[in-house]
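The structure is given below, and queries will be raised subsequently.
What you see is the complex with one protein chain gone and the rest in place.
When the chains are written out, they are named A and B in that same order, and each has its own residue count from 1.
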Amino acid sequence: MKRYIDFYLTSMKIAILEQIQYRAQNYFYLVGVVVEPTIYLVVWSTIANQQGGSVGGYTAGGLAAYYIVWTLVRQMNVVFTPYGWENRIQHGRLSMELMRPMHPIHTDVSYFAGWKMVMIVFWFPLAAILTLIFKPTLNPTWLQIIVFFIAIWGAYLVRTMIFAVLGLITLWTTRVSAIFELSFALEMVLSGRFVPMTLMPAWVQHIAYYLPFQWTFYFPINALVGQPTPNQLFTGLGMQLFWILIGLGLVNLIWHFGIRRFSSVGN
Amino acid sequence: MKIIKLAWSYLRIGIANELQYRVNFFIQLLQSFIALGTGLIGLWLVFTQTTQLGGWSQPELLAVMGIYMVMGGVIQSAIQPNMQRLMDEIQDGSLDFALTKPVDGQILVSIREFRFWQLTDVVVGLVVLVIAVVQLQEKIGVWQALAFMVALLLGGIMIYSFWLMLTTTAFWLIRIWELVNLFQGLYAAGRWPVTIYPQWLRLGLTFIVPVAFAVTVPAEALTNRLTPLTLLGAFGLAILLMLLARFVWRLGVRSYSGASA
Partner (left out) sequence: MPNPAITVNLLSKHYKVPVREAGLKAATKSLFRRKYNSVKAVDNISFTIQPGEVVGFLGPNGAGKTTTLKMLSGLLFPTSGIPDVLGFQPSRRQADFLRQITLVMGNRSQMSWDLPALDSFELQRAIYGVPSPDFLRTRDEFIELLDVKELVKKPVRNLSLGERMKMEIIVALLHRPKVLFLDEPTIGLDVTMQRRIRQFVEEYNRRYGATVLLTSHYMADVEALCKRVIVIHNGKLLFDGDLSTLVDRFSAFKTIGVTLANGFGSFSQYGEVLNQEAGHVTLRIPREKTPEVTARILAEQQVDDLTVEDPPIEDVIEKVFAQKSAEV
């Protein structure tokens, strides 16, 4: 345990040192990130205003809050992508990582955790600008704030697991981009990344409830900007935990068989 | 003339290369449909709540989406791959090979790559566009059609010029994938008519990143919104951006030769 803490702290430190060198890059990157929710926000607040002030229970101010918090949750959600896995497997970097007495997933989780620390710092000024422009309405309770801070890390782990499972498919086949793109699209629609889930038809919300995606986007955002009951908040955290455990199990299972295959065909 | 021949041979090589990988066609087609699907879901969600968005009706927005996909396909097949290769070559110094050929350097670096299968986006986009036009139930006059084509061409030129400037200036600052990422993020704003955006964003999407001219203006031509003044403005801006891109390219080449010497 102590060893893992030491490793995580060291790896995070390295990620931070690496990232703070790239101030210009990080801002370019963040501008790219901010554009996406701004588009959604504009579209949906236009509709809210057309409808006399609100859509799907969200006012223009509420939507602004949703999409501004979105930008933070998006940063928290950045994980080692399936394309990263594909790259690492096909270019032999996985071999070097297999030589270490530690599962590569620890490298990813710790590295991106460190990366986030830097991104959050860079994010603050952008969030301030967005707040000035779009005037969000946000008055969470203390419980909401606390749950939010737990939930963004839960979201990070859930998403890590989803994409590790997808990425590990590369151990069997090289033509994976179609699968990846399909799952990105599914996530886009079913996670609340596109629109708050309450804007979706009831049956979509129903399906989404039983899939992991919405627990990585909609749940943490709504935990802060919506009016969830304490019961809903704790259920959400529970669902995150559930998906993390499922994900862990799947990653281990696929890893077990995948590495067996990897080490029999070689790379 | 020589240039056209050269462009044609690069095109042929590009196509021949990709024809070898037929599986990629299906993958690309699937990805086009996924993009179409998410786009349609977006539209559908909007129209479950309302009947018009900022004065644009459902078929009109569908037309915007079609144009967005067509233009996106052109960018992905012909413009972006060239620019990515250019960035790669600037980084590892192999741009020398292109610059020492007896052809204009800017033209050469702009015609070398062609991703044939990416054209599935163009095809799917065109289908969407045709459906939208049928739904519009309005006759498209000859002049309208002509204005649409011209606007589309001008938009393409502007996007190209913008990408070239971005490539020749910003690569000193940032990594390639971030640049691509940034461009794609900004281009995604073209999915909707820029008129719905707040003023500051609209100005940015018109004059800094010419998404407005690439997608919205052609759509305006189709939907009877285009004023001759806008078209004239597009014409002027296209020429201005081309000249500017040329100037920036020259500067870039000079500093590149200086750096590697």
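Everything below uses one rule, namely that a contact is a pair of C-beta atoms (placed from the backbone, for glycine too) under 8 Å apart; a residue touches a chain by one contact, two chains touch by 3 or more.
Because the structure is a prediction, the values reported are computed rather than measured.
When the full complex is examined, the chain removed from view is found to touch A. Taking the complete complex into account, A:Ser95 is the one of A:Thr81, A:Ser95 or A:Gln232 that touches the chain left out. Within the whole complex, the absent chain has one touching residue among A:Arg23, A:His206 or A:Arg260, and that is A:Arg260.
On the side of chain A, touch with the chain left out of the figure occurs at residues 3, 6-7, 9-11, 13-14, 17-18, 21, 92-93, 95-96, 98-102, 260, 263-266.
Everything below uses one rule, namely that only the chains that are shown with their structure count from here on.
Every residue of chain A that touches chain B in the complex is listed here, in rising order: 22, 24-25, 28-29, 31-33, 35-36, 38-39, 42-43, 46-47, 50-51, 55-56, 133, 175, 177-178, 181-182, 185, 188-189, 194-195, 199-201.
Chain B contributes residues 23, 26-27, 30-31, 34-35, 37-38, 41-42, 45-46, 48-50, 52-54, 170, 173-175, 178-179, 181-182, 184-186, 188-189, 191-192, 196-198, 200-201 to its touches with chain A in the complex.
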